[in-house]
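For this view, one protein chain was removed and the others were kept in their places.
Note that the chains are named A and B in the order they appear, and that numbering of residues resets to 1 at the start of each chain.
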Amino acid sequence: MPALDAAPVRDADAVYRPRPPFLDELFERDGTPRPTARALVAALAQLGPAGLIEAGRRRDAIFMQQGITFETGGGDGPTHDRPFPMDLVPRVLGGAEWTSIKRGLAQRIRALNHFVDDVYHTREIVHERIVPWRLVASCSHFARAVHGIRPPGGVYTHVAGCDLVRHSDGSWRVIEDNVRIPSGISYVLENRAAMARLVPELFASYRVRPIDHYPQLLLGALRAVAPSAESEATVVVWTPGPANPAYFEHAFLARQMGVELVEASDLVVRDDVLYMRTIKGLERAHAVYRRIDDDFVDPLEFRGDSLLGVPGLVRAYRAGNVAIANALGTGVADDKAVYRFVPEMIRFYLGEEPILENVRTYLPSDPEVLEHVLGHLDELVVKPTGESGGRGVMIGPHADEVEIAQMRRLLLAAPDRWIAQDVVELSTVPVVDADGLLVPRHVDLRPFAVFGERIDIVPGGLSRVALEEGSLIVNSSRGGGSKDTWVLEDGDDADRAGPPIADTQPPALPDLRYGTWVAQQQQQQQEQPQQRGVRCPAPRR
Amino acid sequence: MHFAIRFLTEYHYDAPVTDNLNSLRVRPATTSTQRCDEFHTRIEPEARIARHLDYFGTEVIEFGVPTPHDHLTIDVRARVVTSNQPDPREGSWESLRSASYTDAAGEFALPWQDQPTIAGLEDLEAAISAETPLKTLERLCQVIPERFEYRPGATYVGSGVDELLRKKAGVCQDFAHLSLVLLRRMGIAARYVSGYLWAAPDDAASDSLEVDTHAWVEALLPDADEGGEPQWVSVDPTNRRLADSSHVKIGHGRFYADVAPVKGLFIGGATSTLSAAVTLSLLDPQSGAKP
Partner (left out) sequence: MLARIAHELYWLGRNLARAEFTARAVEAVLQAELQGASDAAPGVSFGSGGLLAMLGDDHGQGNTSRTLGQLILDRERPESMLASIERARDGARTVRDVISAEMWQAINTTALGLHRAGQPGWGTPAGPFLASQYIKERTSLIWGIANRSMLRDEAKCFLDAGGLIEISDMVLRMLHVAMPPTDSPPADGTALILLQAVGGFHAYLRAVTAPPNADPVARFLLFERSYPDSVAACVDSLHEVFMVADAGPRNSKPVLRVSRLAADLDFQRRALPEGSELTGICSETRQELGYLDQDVAERYFAGAAAAGPRGEL
């Protein structure tokens, strides 16, 4: 087989072996490269194991030095920074395939946006008995505080990152929607930049669609929805602070967009208008790209113990004086139990058939479904509804008896906090292992969509790969790595950057915080009178 | 009954504070058994007031004092006419499962989230359980005040039901919360009600009373007829009875935090002293207002 000769070889056995039934995206079942991947495989062979190992070494050094690290560990264990593991083999998507993904995503995101609006206003989808109200009301991210508020431009899901997987039949399926604060775009952009520096030879035979206009797309969308009548809107990126695992991305986006990176103590609401504190006094902010959960944004309306929040922000938002991206309360749309209804939403709100399929999902809150799920725990994936990042997920076929027994107890105790899904046969892609050889690993895809005046999706997205053999968990917080994702320029021009969105400022230097600033802005709860009530002196009967 | 209500809240800070943002849920609701005729709010230092209806339909009054100040006065006056609620109907337990009941109950039938399993609830549940939901409600009003002492100071504003069960004492807020937990466990939708109560004995000479804000619950009871509309029934477990025209409702929610009368935040290192007083005056229903 010619491809085997071309592939890096350690010894006679070290050939690339796809793992049927899983689909491999670069190689056919017999190990020959797919047509679009031929030149890439040849270029990889040219580099050889030694070349790939050497490039990997340079990559780690660069990522460490630039602080492109990700915190791992999680749970209660210790966390530590490590270079975000980017694999050197790009993932290649054809233009036509991408077009269909893109249309499917835009359709889905439009429907999700409708759903959020509906839930906080007329609830038509509930009245039509398509989505049960109790399901919505029991979502942990259902935000009663923003009931009846319609954000500027009617856009809620400004940034969406839906997770897609490719089934063994080649079809793409949505496995999860992320319309709160999806993260990862900085890695997409950094990966591309790093690839171009580390292994430029791989690009030689390809025309790869550019992605570096993402920050401008985002800035354009934020300006488009910002309620600023008179002048150019002031946009800020709001980070919880340097301790946040995604802080790197917050600083990156602020720098790339040329806007301030603010923390809660920089912001103040006066007379329902949001301001930031500058050395010239208060300056109005019109749009906030917030990277902080609903729960923490405004201690007056959400969690009262939040010190990360800006009291009064919801007032400013309700008064229409500030755009918040993503809008508050979008968590109802990416709830894992609500996910099951997204295809219905597309039919209901848009009158279209879904382009992208869902993975079959079971809601154990229904006693009959629960019974079915309990009977098939070893075949299903069970996920908690209120979590993200792969926490609490049990993969039936990989779980031992203890884990399954534990899951059974949890399901019986609170069936409405879990969903079950069929196991998806995630496709594989080759990654470079420690010896510089190519081995197949499972992969998913998180494209990033920006919704301002229209929906734009940067070509490709974050491809997350499981770094352990056979593992289906790709979350970066759980040891996954990433890949540069190429969408090839082959005729379909729909992704070409449109007319320039807006003039861009030269990057002002964003900023981080530490130390005693917050302590100096001591925020206190107004004492609340307890409802002590009254007891009638003589109970009347 | 016809009431004049004055709700006066004063905060004194021992050092100047700024950016004092507050939201009030103090305006009596207008319902089928109650009408709010007049309502005024005065804030000192002066502040711009914004109003909106929240998710549960309660009017929220919002204001903020940005500049340094060392006191805050919230002075609310209202005039309300109330009447007794209609007699509740005697629906069956089975009707709790009907679609019309489930629809009307909505989220108020959901188990109280994040409420840990508390020892002692089964006992109470057994004690109040009766042939019909209405009878259960009536038992609830007897059992809770029998088993728990009404004692201001036993709990605080943030206390949970577990604390009431442990201390065997609490105030109306705790009694209401416990009622909600019990009723929802039994499948009866229930919600927390915040309001004012005219608590004078029948023979009282005075027509004016100083009270605190009060809390009770509304439970959704099915109609006696199959297919009839279920009905929210107001019940006051602190005072061992169904609510009546001496209860003035402000609003309802899932629990206290949804209808807390005053919520606020300020910036500054000061400690504050709070004084809050509710004065209810009975106005002659015939001649209208009294001075």
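The rule is simple: a contact is a pair of C-beta atoms (placed from the backbone, for glycine too) under 8 Å apart; a residue touches a chain by one contact, two chains touch by 3 or more.
The model shown is predicted, which means the values in this text are computed figures rather than measured ones.
Touching the chain that is not shown, out of A:D163, A:E190 or A:E263: A:E263 (per the contact rule at the top).
The chain not shown here is touched by just one of A:M276, A:L307 or A:L350, and that residue is A:M276. Listed by residue number, the positions of chain A touching the unshown chain are 242, 251, 255, 260-263, 265-266, 276-282, 509-517, 519-522.
Throughout what follows, only the chains that are shown with their structure count from here on.
Residue ranges of chain A in contact with chain B, taken from their complex: 133-134, 137-138, 140, 144-145, 147-148, 268-272, 299-300, 304, 311-312, 315, 318-319, 521-541. Touching chain A in their complex are the following residues of chain B: 9, 11, 17, 19-23, 48, 50, 52-56, 62, 64, 66, 102-103, 106-107, 109-110, 113, 150, 152, 155-157, 171-173, 175-176, 194, 197, 199-202, 211-216, 238-241, 256, 258, 260-270, 272, 274, 276.
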